[in-house]
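One structure is given here, and the rest of the page talks about it.
One protein chain omitted, others in place.
Coming up: chain A.
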Amino acid sequence: MKILAASALASIQDSGRLGYRSMGVGRNGAMDSWSLQAGNALIKNELNEPAIEISLGNLTIEFEEDVSFCLTGALYEAYLDDKRIPCYWRINAKANQTLKLVRPLQGMYTYLCVHGGFDIEPVLESTSTNTKAGFGGFEGRYLKADDTLNVKVASHLPVIGVARLTPTQMIRVIKSSEYECFTAASQEAFETQAWKLQTNSNRMGYRLAGESALEFAEPVEMSSHGVDIGMIQVPPQGQPIVLMADGQTTGGYPKIATVINADIGMMAQIRFGKACQFTLVGLEQALHEQQKRHHYIKQIKEYADEN
């Protein structure tokens, strides 16, 4: 398939690159990995198959073969030729048809999965794009007009649709190692106030701003240590940064909390200027919620496999 026009940020992502953090090479991968998995399950792929992740703006693609595809994650206004198509549905396109993604109506990151997957050579065992260092995915960069992606197999699957997870701005977190370093008032403010997503946020980190800044009981200057997606760092000015998929492998700012794995996708889908709120939960609940997400993916997989 060929990209005809791209004003959206679109990159190839799978569920991420593991095992190279000792070289400073981070995870990358889908911002909302639950939506990526939902798409792959619906289209009968392995859950880790790479997809095109699209955020903000438009993307026009011409299919060069018959392809079954689906769109998951953020709801996009999308057209196959002139016909409006829904997200979370398996759709069939014929060669020479055009898919036009106009704009996201809700959420930030959409996944275009194709049955059989794209023919992408893994780099360091993953097809995810590291745009900072310029490797992986499609030439290590965001897609642009005239790029051609090869789809591994031509396909035509029965048309079915599935339910999506209900988006929420209430993000559940667990305490992290420096939680106790914050004043009691700040621990309370962390959970009670609204945190607005700043426009200088990106795939590396979500910068938040709240009415009152978070304060340390005493100054904390930490050594750099391993960090991961979902961890919430608090620089001295007191406005938190949530590390996202392109987050660095190590960091030195104290961490107040970590977004639970089940809610990383919900966090990723929050839009610039919109607010989220944090709720502390225990480790046991965090793991339980993760199991519920796995169950959701399994249900899609079973339904898709039967049809």
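Basically, a residue touches a chain if its C-beta (ideal position, glycine included) is under 8 Å from a C-beta of that chain, and two chains touch if they have at least 3 such contacts; residues count from 1.
In the analysis below, contacts and distances are computed from a predicted model.
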{"item": "Omitted chain, identified by the protein name its UniProt record gives, among \"Tryptophan synthase alpha chain\", \"Aldehyde dehydrogenase\", \"Allophanate hydrolase 2 subunit 1\" or \"PTS sugar transporter subunit IIB\"", "value": "\"Allophanate hydrolase 2 subunit 1\""}
{"item": "Chain not shown: contacting residue from A:48, A:177 or A:277", "value": "A:177"}
{"item": "Candidate in contact with the missing chain, chosen from A:130, A:155, A:187 or A:269", "value": "A:130"}
{"item": "Identified contact with the non-displayed chain, of A:225, A:274 or A:298", "value": "A:225"}
{"item": "Residue of A:47, A:102 or A:204 in touch with the missing chain, whole complex considered", "value": "A:204"}
{"item": "Chain not shown, touching residues in chain A", "value": "18-19, 21-26, 123, 130, 132-133, 135, 174, 176-177, 200, 204-205, 221-228, 230-231, 235-237, 241, 248-253, 255, 258, 260-261, 283-284, 286-287, 290"}
